[in-house]
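Shown next, in structure tokens, is the structure this report addresses.
The other protein chains are all here in position, but one chain of the complex has been omitted.
What follows is subunit A.
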Amino acid sequence: MRLAGALRQRGGTSPFVSRRWGIPPRGGSAAVMASPFSGALQLTDLDDFIGPSQECIKPVKVEKRPGSGVAKIRIDDDGSYFQVNQDGGTHRLEKAKVSLNDCLACSGCITSAETVLITQQSHEELKKVLDANKMVAPSQQRLVVVSVSPQSRASLAARFQMNPTDTARKLTSFFKKIGVHFVFDTAFSRHFSLLESQREFVRRFRGQADCRQALPLLASACPGWICYAEKTHGSFILPHISTARSPQQVMGSLVKDFFAQQQRLTPDKIYHVTVMPCYDKKLEASRPDFFNQEHQTRDVDCVLTTGEVFRLLEEEDVSLPDLEPAPLDSLCSGASAEEPTSHRGGGSGGYLEHVFRHAARELFGIHVAEVTYKPLRNKDFQEVTLEKEGQVLLHFAMAYGFRNIQNLVQRLKRGRCPYHYVEVMACPSGCLNGGGQLQAPDRPSRELLQHVERLYSMVRAEVPEDAPGVQELYTRWLQGTDSECAGRLLHTQYHAVEKASTGLGIRW
């Protein structure tokens, strides 16, 4: 897949999240503002003044109690609010709370409070957990698991001038050195994400006659896209989005369900960290759908960006290339641990390519050796077609970046979307260009991205159906490919966000 010229949207958060926070994304040319999370400097620039929730889109639901509308409010010395009714009775008023999840999904309330919320998911938190472990007996410790994404690994490989295998091994070595117990590769969980996406597409394609909203099917691995879709287009777009979980969240299921059982631990005894190329993945990890109510624990406790791992290395004063490589861990004995693996189809997971080739085979009995991409209006918008005897059987596209997503959504709304499947990603050039990836001030960003892409594609690609350990897990762990378990652990759902329109929002 070719590069897009639009590299200026790198840095900090995805274009979606940046737009919501009103922070211009870091660019290749004159950087207007540093990453929002570069530390103390950024904190001092922020102030706590917020207008009365003009931009807050979280509808604060207040239970309406029957009775007269008139009441007095009393504030106690400790700051609690009490409503004093006309008959003299009082009741304590609940504080309106805005959680991390609400805050990150918000369209523009920027305060230092938000920064505080986000730093809860940071390398500082990981250090706290590791330090806490040092203070207690092994039986009281939390099992710390780190899952590294292939994109983050490629970014680190480029920075340290190492090949992907050495990078994987030395990262494993580093994490174990600081007290992490297991280090996994999310390429493994990606097998499941791809397989579920493939199956879902074929099912929907076959069921088109019964369901108008079946197609197009839109990829679901990108949380920046999901947040935008939930907030802006709500119930129209959501039925089109694949319910397959992203590799990060499949890993969450794998670690907190399968692996926990293996280790004979309850899920809350495991602290699961993922290393990802963007900040939006932090938002994904904190979705209520990925919170295990029974054990009061998240499937992914903490997301670190590639940049945060780099900072961790610096703070621990470790030079990654100088470490002794350690053997790679694997989730089940079936999976090989000699070298990292990957998937074909580009740096964002290969959804289009996998779904396309599988659909061609399953639906039409056609084997596609090489997928040919045709760039359209720009390099972040490309098409793929399957034709036979002049007839178009399958028409797929990849749409990366906000402007292309805009056009896609508008076409969909007008009923003029010709595609059966679209791989949608928020960042121009895809995940390898994510906002949390490492930058090199002394290198042109295009050149760096090309280097990262080369390192990414060096890794041996596996076919999910044949990958060791996958079928075994479908049988052992999930009790079958279309089981209730598989549905629960490998799929998710989406929720349209209602815009609370307030008169306070008017500004000329």
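Couple of notes before you dig in:
What we mean here is this: a contact is a pair of C-beta atoms (placed from the backbone, for glycine too) under 8 Å apart; a residue touches a chain by one contact, two chains touch by 3 or more; residues count from 1.
What we mean here is this: contacts and distances are computed from a predicted model.
Among the names given as "AUXIN SIGNALING F-BOX 2-like", "Small ribosomal subunit protein uS9m", "Probable cytosolic iron-sulfur protein assembly protein CIAO1" or "Septin", UniProt records the absent chain under the name "Probable cytosolic iron-sulfur protein assembly protein CIAO1". From the options A:298, A:343, A:358 or A:379, the residue with contact to the chain not on display is A:379. Remark: the omitted chain is touched by one listed residue; of A:407, A:450 or A:471 this is A:407. Contacts to the hidden chain, counted on subunit A, fall at residues 4-6, 8-9, 15, 18-19, 22, 24-25, 27, 29-30, 32-33, 107, 377-379, 402-403, 406-407, 410, 428, 505, 507-508.
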